[in-house]
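Reading through the structure tokens given below for one structure.
Shown here: the complex without one of its protein chains, the others still in place.
We just call them A, B and C in the order they show up, numbering each chain from 1.
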Amino acid sequence: MTPGYTNDKAKIQARLKRIEGQVRGLQRMVDEDTYCIDVLTQVSATTRALQAVALGLLDDHLSHCVQDAVASGGADAAEKVKEASDAIARLVRS
Amino acid sequence: MTPGYTNDKAKIQARLKRIEGQVRGLQRMVDEDTYCIDVLTQVSATTRALQAVALGLLDDHLSHCVQDAVASGGADAAEKVKEASDAIARLVRS
Amino acid sequence: MTPGYTNDKAKIQARLKRIEGQVRGLQRMVDEDTYCIDVLTQVSATTRALQAVALGLLDDHLSHCVQDAVASGGADAAEKVKEASDAIARLVRS
Partner (left out) sequence: MTPGYTNDKAKIQARLKRIEGQVRGLQRMVDEDTYCIDVLTQVSATTRALQAVALGLLDDHLSHCVQDAVASGGADAAEKVKEASDAIARLVRS
């Protein structure tokens, strides 16, 4: 099954590559005894970058997987909506 | 237009009444010079209660307003999904 | 014991009064069948207002209760710091 984010795969992978680089940057900062506050600032930036990936995935999921399931009037439409709501709750609480 | 939360109005109003009570409780705590940490604990609890109201509203919106707009194949379906995504982003970032 | 927020009590109470008003405003919106997205926007605004109260309380606690306990070299200094860290964790996760 083609996931909702198919058209955005390159963009998502580029973001994840950048986040990987940010995490390795954090390792270097800790290795070099960087001041705590500067490391914390970089952790907050990395968290926000991850959040942006999540919101993009969610938007794609709503506008493709959920929308298609509802439009086709299939039995799984309600389940798709429930799944999306649960994912949103996890995101809000993380 | 009947909002998606129509069937849950009584439950939502009961939750909002409780949150109103929690906020007045915070005012009393501050008035009585309650220890900061105890006031902070109550603020976190009130924030989580508000979050639960938001997640309930979002679930209702997805499963009624968005789902109905998509099922009817109307021109506003895509707009409804976009609106929901923007509301989720605000919620995640608050 | 005088809490760390003593000098900011009037400001905190004014904020809490406004938040109480926002919560009652939410009740009116739901009562009047206001569109879900508009109610959600108001919930996010109320959550951010609560967050601002929490951050103010935490700043007062650190710069008075924790700072005084550490400066006086008392046995409870470490405990005060631990308490503050736990309160921060609850706040970050709410």
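Just so it is clear, contacts are C-beta pairs under 8 Å (C-beta built on N, C-alpha and C of every residue); 3 or more make two chains touch, one makes a residue touch a chain.
These numbers come from a predicted model, not from an experiment.
Novice: Residue-wise, where is subunit C in contact with the chain that is not depicted?
Specialist: 51, 54-55, 58-59, 62-63, 66-67, 70-71, 73, 77-78, 81-82, 84-85, 88-89, 91-93
Novice: Across the whole complex, list the residues on subunit A that are touched by the chain not included here.
Specialist: Within subunit A, the residues touching the omitted chain are 1-6, 9, 12-13, 16-17, 19-20, 23-24, 26-27, 30-31, 33-37, 39-41, 43-48, 50-51, 53-54, 57-58, 60-61, 65, 83-84, 87, 90-91, 94.
Here is the rule we use: only the chains that are shown with their structure count from here on.
Novice: Of all the residues in subunit A, which ones touch at least 2 other chains?
Specialist: 93
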